[in-house]
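Structure record follows, encoded as structure tokens.
Moving on, here comes chain A:
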Amino acid sequence: MQELLEISNLEAGYGLIKVLWGANLAVKQNECVVLLGVNGAGKTTLLKTVVGLLKVWKGKVTFDSNDITYLRPDIRIANGIAYMSELAIFPNLTVEENLKLGGYFKGDKENKKRMEKLYQYFPDLKEYKHKMGGSLSGGQRKMLGVAKTLMSNPKLVIMDEPSSGLSPKFVKRVIEVLNMFHEEEKVAMLIAEQNISFLDFAEKTYILDGGKIIFEGSVSELKSNNIIREAYFGITH
Partner candidate 1 sequence: GKNIPSVIKIGTLYASTGPFAKASESQFKGLKFWVHNVNSKGGVFVKAFKKKIPIKLIAYNDQSSTATAAAMYNQLITQDHANILVADFGSVLTSVAVPLAKEHRRLLFDVTGTGAKFFTPDNPYVVLTSLPTSGRWPYTLADFIIKHKINKIAIIYSSNDFDQSQAITLHNKLRKAGINIVYYNAVPSSTSNYAVLLHSIKAKNPNAVIEFGYPNNDIAFLQNLGSSGLKFNMVFTVFPGQLFKLLKSNVGEQGLAYTYTYPTPPLLRYNKVNLGVGIDEFEHAFKAYSGQSPNFLNVAGYNVGLIIKKTLETANRYNQLSFRKAISKFSGKVFTLNGLFMVNKKGAQIGEMLPIAQFVMKNSKLKMNIVYPEKMQTANAVYPAP
Partner candidate 2 sequence: MFEYTVLAGIMYGLYFGLVGIGLNLIFGVMRMINLAHGDFIMLGAFLAYWLFHLFGINPLFVIAISCVVFLFLGIAFYYIFVPRLLKSKDPEMLSFILFFGLSQVIEAIIILSFGNNQRSIPSNTFGHSTFSIFGNRFPISWLIVTIVAIVVFIAVYWYFYHTKLGYATRAIMASRDESLVSGINVNRVSAFAFGIGLILASIAGIFSFFMMGAAYPSMGTNLTVISFAIIVLGSLGNPMGTIIGGLIYGLAIMFMQTYLSSWSNLLPYLLLIAVMLFKPEGLIGKTVRSA
């Protein structure tokens, strides 16, 4: 199958500090990729560079066979990428307005339909739809972030730690919802996560370390790698 997103030899960072040292990564059409990496490895930096919040220093990013390395973020989004950052929401807008902005490129009618669908999975959001995003609890914000990202029907969803801070019930719920969109709308996903429950649904995994990809492979390959098991899952045998 064709590559949807392709990152090659990516270098980027903040000010004078280089964080990514030539990362390579690819996501195929309708593929689900989980990006692992210890704290500080540069996962957030990588995702931000892909959506254009950070400048690329060196390397190339292609999406849908277009070179998007130097495009503005909004154009990348318009081309079919949806992004959920770690903070994920508009604090001064209501929950409902947040969701609507998730579907910025969609019509009102379509937005309404999608919103109702997402409310079914996240009843809290429905209950608080007129509350300000910024007054929600940490976990509620994550739910809002996830739901907001799914409002548009993108080709590729990029999420930065969608499950952190969610209660176990909602971690399951989020995985369920992502799975559903993955199947129904053939969305490709690139998700930076630490929660191992996400592995069950990944088709490919990458491990980022020190700004470089040090592992690429399927979940079973990952799980059978002893060193990685020790470093990432704390399982020692």
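Assume contacts are C-beta pairs under 8 Å (C-beta built on N, C-alpha and C of every residue); 3 or more make two chains touch, one makes a residue touch a chain; residues count from 1.
A word on the picks: all candidates are chains of the complex that A comes from, given by their letters.
Given the structure is predicted, the values throughout are model-derived calculations rather than measurements.
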| item | value |
| --- | --- |
| Selected partner (touches chain A in the complex), from 1 or 2 | 2 |
| Complex interface listing, chain A residues touching candidate 2 | 51-53, 72-75, 77-78, 83, 85, 87-93, 97, 100-102, 104-105, 132-135, 152 |
